[in-house]
Every structure is written in structure tokens, then in C-alpha cells.
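Missing here: one protein chain of the complex. Every other protein chain is in place.
To keep things simple, chains are lettered A and B as they appear, and every chain counts its residues starting from 1.
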Amino acid sequence: MPSRRAKRIALKALRLAISYIVLIVMAAWSVLPLYYIIMTSFSNVGTLVSLTISALIPKHITLEAYRELLTGRFIPTIKVPNFPLWVLHSIELAGATALFSVALAMLAGYALSRLDMPAKKSLATFVYIITFLPVTATTVPLYLLFARFHLLNYAGLVLAYTPGTAVFAAFLAKLSIDAIPPDYEEAAMIDGLSRFGAFVRIVFRMALPVVALTALLGFLGAYMDYATAYAFIGSNSNAWTAMLGLWYLAGLYNYASAPAYNIFAAGAVLMGIPLMALFLVSQRMMTRAYSSLAGIK
Amino acid sequence: MPRLSPKVEGFLYFLPLVVAVLFLFLYPVLYAVYISFTNMNLLHIFNYRLVGLLQYELMLRQGYLASLLINEVAWTLGSLIPMMALGFALALILNQRDLYGRSLFYALLILPWAFPGFISLLVWSGMWTDPYGFMNRYLLPFLHLPHVDLVHSVWGAWTGLIVTNLWLSFPYYMTVFYSGLQSIPSELYELADVDGAGALAKFARITLPSLKKTIAFVFITSFVFTWNNFYPIYVLTGGGPGIPSKPIASTETFIVYAYQEAFSYNNYAFAAALSIVSTAITMVLAVIVLKFTGILEGLV
Partner (left out) sequence: MEYVKLVDVWKTYRTKAGSVTPLRGVNFSVDKGELVVVLGPSGEGKTTLLRIIAGLLRQDRGHVYLRGELVDDVPPKDRNVAMVFQSYAIYPFMTVYDNIAFPLKLQHRPKQEIDAKVREVAKMLRIDDILYKKPGQLSGGQRQRVAIAKALVKGADIILMDEPMANLDAQVRVFAREELKQLHRDLGTTIIYVTHDQVEALSLATKLAILHDGIIQDYGDPVEVYRRPRNSWVASFTGNPPMNLFEARVQGGYVVAKQGNLKVEVPEAYSKLVSEGMEVVAGFRPEDARVGQGQLSGKVTMVERVGAYTVIHVEVGGLSLRLLYPSMAPISRGDVVSFEVPSSALSLFDSKTGLNLLRRP
């Protein structure tokens, strides 16, 4: 009957129309702040006051903000361009965290997988439960403790960042190493390596995906932290990380002395886009790791 | 080097992680417990002494504990419900078979979550500024909505927080629910079609029950995460606008308030006490999560 069919078509059209409207609105809202900040970074907007709607329409694209970001000395006491220095610090910190996370996670994962340990299950449970506290929850206690041990510096930060990633990665490593037949290590031990040598030269190589994932997670976790970094080294602008630098550039540290807003925008874009890319890569790696492990189990 | 028995060897490999965890999780917490029983602050930074339960009494008597708890629940539930609802709705929309441009929409919708949250918050902080920020200057008036003042208005602060957190997190829920929806075998729906079920019936009888486990899992894990979510509140409102001895008047949660007490006001002992209470609550929640999800079984 035509009316029923017409009714069905009308319903379908309505459904799709609503769907598209919702999607378009949501997509626009999702993109809004990012578009906003990217456009600002290519403009010459100095403060929020002067950020008018016209600034968001790309009439004059200028790289001035980026230039200033990379060469500026906003804090005069720092002799070199500030922002690159802060980024360098972040990279150092994140890199060290990545390294330590890999070492701890692989060692623990190997032990859980291959070696006979006393009270293995209870120890593992204990470790897993303990790290349910997010890093920010332990920041205050950690600060108090590290203050006593003179660890309120980069070394302390690396120590603070590492276990969070390492514990999670250790279990992933265990599952991954479970899937590698022990024959290879045994052959290596006959070939002339000690067990530790076989672990480093053979197992690492064969568990490369997990190693890479752990390194990436450790790197990202450390790089993107603000809270712990501010607590530990916030007072020393010479030692700031990129995130602390961005906080400063956003004017939240000290509104009066904040530099131009487009410089902040440039910083946000310069840091945000690569970090976003790395984050998406890590997510891809994780789903791949889970699906390959689920396949085996 | 003498041959190590496999037991000792295994222990040695596991040791670094155990040491790290003990030193960096357990010990600090114990140390914080100790400090919470002292009066360490700006005045007594080196010459502090034990004062027993003073800090905890302060927390209770002055109303901090109660209002912080209320704030936490408001914050957590107030965030989670919109996020999960929106995420679920979007997942349903994306799941429609006759939808064009799904990949494009998905790619755009996932941006808020993919972009580093801390940086997004810095950007949003600028956008919410009243009256010059983008939101209060252009968007809200355009939509005929009232101003949102994160700094001076309680209503404004909570709204700004919830809306921003919604922006940050909805993609995660969208993704989880979307893959959940995708994994429902289409035969179930086809069978329902044959039986003459309408859209609403299919949703209630097939979709929801299939996703029950996912929804519950996501809710519980997200609850714990949001409870301890530091950055949105810290960056956007700094815990304001009011003081945390009155519920809802401020936007303080345990984790933000403890941080501020420690690093802005140097009330280390009080901050420690707050941390301990917060940690205890989190542990309880964590145990519930563990028990519920049974994650541990598959791991050791």
C-alpha cells in the first residue's frame, strides 16, 4: 500500500536526517577548539581580547607565532630560546622513562612467563593491585618522600613515571613471551649465551612489538605529564618541560607576564599534533597486541 | 659465576619491578600516613611534630570530608552519565548500515580524545574566559545560551567542567560502544525482523542485553578513572569558585584539593591526610573493579 511504503520512506529519511544533523553538529563541536587554536597559531592575535571571529577565517596566514615560539626568550634568565629547551627536556625525560619502563617490564614479564618464582601468583597480584592508584593520586606522598631523598629532579621524575607503565607492560610482556617457544633461548644457551644473554639478545628481538609498545607508552606517559613535573621542578624555569612551558604560555602560570596568545597557540599545535599521532599509533599497537594474544589464548 | 637455582633466578628478574613498586607506591603512601599525623606545613617545614589525628579531625569537623565526597560524586556521575549517553547515542548512529561517510565522521569525532587532553584543556581554558573567550563572546550568544563563568559562578564552573569533560571523553565511549554494537551478530536482528519486532523492541530486547556487560565494565572502570581525574578541574576552575568546606560551592575533589594544599599552600600534613583518604577510597573502588571484571584470572 502506497501510504505504508511512503510512511516507511519518510521514517527512514527522518532517521537519516536526524543522524546526519547530529553527526555534523558533533563533528563541528569536536573540531572547533582544534580549528580555533590552529587558526590562532597562524594569526597575529596577541591576546584573547583581540581574538575576534575574523581571526578564525584564514585571511592572513603568518608564521610569526611559530618563529617567536622557537626563538623567544620569554623568561629572560634563560639564555637560550626557551621553548626548544623545554621540549628537549621533555624528550630527555620521556626517553629515559621509555628505557627504564622497557627494562623493568621485560625483566618482570620474562620472570612471570619463564622462570619458577616463589609465591609468583601472590606477588603478581600484589604488584598489580598496588598500581591501581593513578600517578596523580600518589603525587603528594611521592613529593614528600622524594623531598627527603633529594630526588626532586629529573631522576626522581623518571622514577615516578616508570612503574605505572612498567607494571601494565609487564603483563603484556608476559603474555607475549608466553607465545615464544623456549627452544630459542635454550638453543642460544647451548650456542654460548648465558640465560641473561639469551634474554637480551633473543627474547627482546622476538618480542619486539611489546618492547616498542612499552617504550611508546612510557614515552607518552612521561611527556604528557604536568602535575608531577610541576610539583617536582615547577619552581625552576630553567628545567621546565614542554608541558610546563605550555602552561606558562597559556597565561595560567602568571597571567600578567604571559607572552602573546598566538605563541601559545603555536606551541599547542606544535606539541599537540605529533603527540596525537603518537597516541593513535600506540592505540593501534595495543589493539594489535590484544588481538594477537587473544588469538593464541 | 655459580649456577643459580631457577627459583632465585626468577626472583632476581622480577625484583626490579617489585622494588620499584614498593619504593614508589607503597613507601610513599606509608610515609604520607606518617606525615598526615604531623603538622608539617610552611611554618613547620623542618621542625614538625606528631599531632595525632588533628588533620583528620579538621577534615571532618570543618566539613571538608563531607563536601569533598559530595563534590566527587557530583563530578563523577555528572560526567559519566552524559558521556556514556552521548557516546552510546553516537555509536548507535554510526552503526546504521545505510550511513554514508562513516569513516570521515568517525575520524573527526575521535579528535577530542586523540588530541592530548592537557593541551586541549589549556585551549578550552582560554575559550571559556568570560567575557572575551570564544565561548562567551561568540558561540553561547549565538545559541542564545547564558554566559558561563568558570571563575566566579558556581553554576558556571560546574557547567563548564561537565561540558568540557564531555568533549574530551565522549569519543572513548563512542568507540567502545561502537565495537560492542558491531560484535552483535546480525542474525539476532534478522531473526527479530522475521518475528515482526519493531525498532524499539529490537533495541530493548537485543541491543541492550548484549551490551550489558560492556556497559557495566565501562561504567565501573570509568568511575574510578573519573573520580581521580585531576586535570580538567585543576586547569579549568582550579577548584573554585568557593571554598571546599561547603558542598558544590567549590569544584574541589580530593585529588585537586590535596595537590593545591601541598603545592600552593604548603600544608603538607593536611594534603597528606587528604591523599590518604582519597587513596583508601580508590583502593576500595579498585578492589570492586578487580572482583567484578575478573581481569586477574587471565593474567597469572
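Here is the rule we go by: a contact is a pair of C-beta atoms (placed from the backbone, for glycine too) under 8 Å apart; a residue touches a chain by one contact, two chains touch by 3 or more.
Note that this is a predicted model, so its numbers are computed, not measured.
Screening A:189, A:258 or A:273 against the full complex identifies A:189 as the residue touching the chain left out. Which of A:123, A:172 or A:202 touches the hidden chain is settled by the complete complex: it is A:202. The missing chain lies against chain A, touching residues 181, 183-184, 186-187, 189-195, 202, 205-206.
What we mean here is this: only the chains that are shown with their structure count from here on.
The distance from the centre of chain A to the centre of chain B, with each centre set as the mean of the Cα atoms, comes to 17 Å. Within the complex, the chain A residues that touch chain B are 12, 15-16, 19, 22-23, 26-27, 29-31, 33-34, 36-37, 48-49, 51, 53, 103-105, 107-108, 110-112, 114-118, 120-121, 123-125, 127-134, 136-145, 148, 159-160, 162-163, 166-167, 170-171, 174-175, 195, 199, 224, 226-227, 230-231, 234, 243, 246-247, 250-252, 261, 264, 268, 271-272, 275-276, 279-280, 297.
Those residues of chain B that touch chain A in the shared complex are 6-7, 9-11, 13-14, 16-18, 20-21, 23-29, 31-32, 35, 89-90, 93-94, 96, 98-99, 105, 108-109, 111-112, 114-120, 122-127, 129, 132-134, 138, 167, 171, 224-225, 228, 230-231, 234-235, 255, 258-259, 262-263, 268, 271-272, 274-275, 278-279, 282-283, 286-287, 289-290, 296, 298-300.
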